[in-house]
Every structure is written in C-alpha cells, then in structure tokens.
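I have a structure here, written as structure tokens, and I will follow up with some questions on it.
Of the protein chains in this complex, all but one are displayed in their positions.
So, chain A:
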Amino acid sequence: MIGIASMRPSAAALKKDVGGVERHKAISMYNEAPFEEITLDEFELVALDRLQVLRKIEDLKARNVRGDDFRRALRESLHKYMKLSTLNEESASADKRKDTISHFILRLAYCRSEDLRRWFLTQETALFRHRLEELSPAEMSKFIPEHGLFFEVVTPERKAALRSKLLSIPAAPVMEFDRTTYYRIPFWQASDLIGKRQVYLEGGFAYVPVQRVVTIVVARYRMGISKSLMEASNHFAYVTSDSRFGPLLQNMSKQYLGRDFGNGDGTDPDNIKPGMLNSLAERSMPLCMKQLHSALNREHKLKHWGRLQYGLFLKGAGLSVDDAMAFWQAMFTKIMGLDQFQKQYAYNVRHMYGKEGKRTNYTPYSCLKIIMGNPPAAGDHHGCPYRHYDEDHLSSLLSQVRIGATDKDAILRQVKSKNYQLACQRHFEATHKGYEASGVSTDGVGNHPNAWMHASMEFHKEKAAGASGAQSSPAGKAIGRRPGEGGAPSPAAVVPATPSPSPSPAGTGKGGAATRVPAS
C-alpha cells in the first residue's frame, strides 16, 4: 500500500461529500491532490484506463473528427474506461475517486519533459472541455461559483440595454436570449474568445453568455494544470526514486509519443549534411518543408517563424550546429554582408540549438503545432500548405511537384474535409509508390515532418539497396535529377488505400458542429 499524498508535500484530503445526482458536481478541476491508500495494481489500472481515454482524444483530433462525432466517440470511450456516474452517492464518489487519482498519477508520469507535458496538457484540456460542454447552461451556472470563479452576472437591465450588440456576436444565443445569463469578465481572462472576436467587448470587459463561458473556464483550467506540471517536474526525481511505483511511472509515459526528434543526444539517425538538402527537398521532404527550402533558395532569406520551423526541422534530421551555421550563412550572405548575418542571425541559429539565451533544447515542430500555430502572413513561408493555402494555390503547387491528377484529387478532397494530415500522408503515398512492399515504417508520417522525411529516406535507401545489390548509395549527390521514383507519375499505379479510417461526416457535420468550427 502506498500513500499517494507522499507525491506532493501539501496534499489535502479528498473531499468525501461528493455524489448526489447533480452532474456538475462530478467534474473536478483537480485543485487538490487525493490523500488515499491504493494498491500497486489499482495504481497501474486506473492510470492505464485514463490513458486509453487521452489517447482516444489524441487520435480523434489527429483524424480531425469534430463536433457531434467527436462527442459521441469520446462519450463511448469515457463510458468504457472512466465514467462519472451520478446515479447515487456511492457510485458517484467511487467514480470521482478514480478520476482524481488517475489524473494525479498521469500528471506525475507526464511531467518529465516538455513534450510529455504538452501532450498531457493538450489531451486533459480537451477532456475537461468535453465534460463541461456536456453540462446544461443551468448546471454551468452552478459550476462557476462552486469553483471559485468570480464572474460578475450582468443585470437584466444592462443586458436589455446591450441587446442588439450582444446579439450581433457570432453564435449568440438568439433564441434563448432572455433566459441566458451573461457574465461580465475582465478581457484578459477571455483571451480565446477575444482573439476570435466571439464576444462583445466594452470598457475592458467581455460580456459572455453562459454557453461560451466554457472556453474561459477551460483556459483557467489549462493554466492551472500547466503550472502544476512544471511544479511536479521539480519533484519528479524524488518521486520516481520509490522502487515500487517509480518504474511504473517511468513506463507509463513511454506508452506514447513515438520517436523524439532532435533531442540532440546523438541518436538522430539521419545525419544529414548541407550538401544533401537540395536533393532531399526534391524527393524526401513534406510539402511544408519543400516550400521553406525553395523560398530560401529563391529569396535567400526566411522570416522568423520560417527560420524556426525549417531550422528545427533540419536540426531534428541531424544537421549539426556547425553545419547549420554554415548553411544559413551561405544562404543569407547572398543578399547581405557577412557582418549583418553574424550580428542579426547567427544568434538565432545558435539559439535553436540551445547554445544561447535560456539554453533550452528546442524540438522540431510537429504537424499539430505547425497547423495550429502562428499562421503565415504576407511574406511568410512557414505553416502547412494543406492548412494555410487556398485551393488554387495548393492545387498548382501539387502539379508543380508533379503529383498526378488522381492523387491530386484525393489530396484535395482530404483538405476540403479539413483532414490536412491525411492529405499529407496521401502525398507521401503518392510519391513513394511501393512503400508498403519495402517494409519501411511510415509511423508518424502526417504527424511529424521529420517522420515524413525519415520514412522517405529509409524508403530510398531500401530501394537503392534493392537496385544495386547491397551497396547503399549516399543520398543527395545528384542535384536536379530525381533518383528512384521516376519523373512522371504513372497513371496506372495502384493507389494504396488510406490507412486510417476516414471520419466521413466530420467537418461537414450538422448544425451546431459546422458552425462551431473556428473561422480562422
């Protein structure tokens, strides 16, 4: 038997008075760690159950399942692994106990590195949001004050005076306006809504209908969890020194995340060199990186986010810091003096490799980060072409990189239903015909640009080995020539089926679902 409280010095007792049938009481913001006795078996079991749910969320998001479909699938998974019963006090309190304990176990297991923290935070936030969204407005108005969220209720007179303004906000509760409670919230607590202009703003206060308060509560929750993850990471070594659950915790977080790219520990297998880049861009880079590479060749310059996205990608593929410096310098000094480069950009390059500033070891961006991150503005070349280009530009780009009509249509179809990462997988399949037979693992293609390139390089290695006996040809000698795959796409090639189940009605979903898709 182990006391979980020993994980956190300041643990307070888990409240025992939960239960009853009020649904909003079942949802926790995990402000207090449980003080419980628990067996090792249970410890592992509850944590793995929660992990199932979190992975489900990740999977649904990666496949861009949204709206009602997302809710339905998640509800199913929750019912199986982590239900929050409200039938009677007894089962309610048992379920809540499991929910709380499993959250705190995983919080510890995933506090270890930045990637793990980010992963956990993302999934937990989505889970919390889902649970809040399942509440009715009436339940929500009870949830708010019970969690110490002091949002001022707008008086009926004031509400009536603002009526026309409040109703000209996208997704305003037009039909239920009279019955809807509005809260007056300082603008900096409503960042999400403000950034999307989804709230009425006056004199520094956001006027938020109870239906949209979810976003704000979620933002609060995310901040809280993010902070406690950082705090927990300071205790990680101490906690895992326990010979019984230490190894359990260590293993739990290994369950996800696949390969780490660019952690600089010398395990990056691709070990690319600057001289290889032109040919790699030609045949082994996903669209986003191809674009950055050719922009760099064309303009001899990349703006800030472009440098980061491309620079970290190259780092992830094993480009050493010295090679990186030589490469960027060679590019930039075509339009500026060496002096200017050294003053303005050399710092940046070293910084990416953790050699300056806070000495953080930056990891290359995943597709999710690229797709959800800072969108490119005029003059920018970063981002994900599937997400950030309009159809015309994307289509002509695909023709430019010699994707045949059939494949192109399939790719554009995925993009239309907002399955950007599936579109990218499709691009891989189209340009690596026969990859299945080659036995090369395509894990992570469409999830991480580095996985894309890695798989492609492996593919070409295999192919070269197959073609010329055991001799493997050094990649990237030929510039301008397209080795391997042949110039024109052959229309007769068998198109491999999309690997993951396609979320058919997603994105185009009915009513509420479609209008909720952020307009950005």
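As a convention for this text, a contact is a pair of C-beta atoms (placed from the backbone, for glycine too) under 8 Å apart; a residue touches a chain by one contact, two chains touch by 3 or more; residues count from 1.
The criterion applied here is as follows: contacts and distances are computed from a predicted model.
Only one of "Cytoplasmic tRNA 2-thiolation protein 1", "Ubiquitin-conjugating enzyme E2 G2", "Ferritin" or "DNA primase" fits the UniProt record of the hidden chain, and that name is "DNA primase". Within the complete assembly, A:Q340 is the residue of A:N31, A:Q340, A:T406 or A:S441 that touches the hidden chain.
Which of A:P186, A:P247 or A:G466 touches the hidden chain is settled by the complete complex: it is A:P186. Here the missing chain is touched by one residue of A:S226, A:T240, A:S294 or A:T333, and it is A:S226. Residues of chain A that touch the chain left out of the display are 114, 117-118, 121-122, 125-126, 150-152, 165, 167-170, 186-188, 191-192, 194-197, 200-205, 222-223, 226, 229-230, 303-305, 308, 339-340, 343-345, 347-348, 351-352, 356-360, 362, 366, 368-369, 372-381, 383, 385, 388-390, 392-394, 397, 508, 514-515, 518-520.
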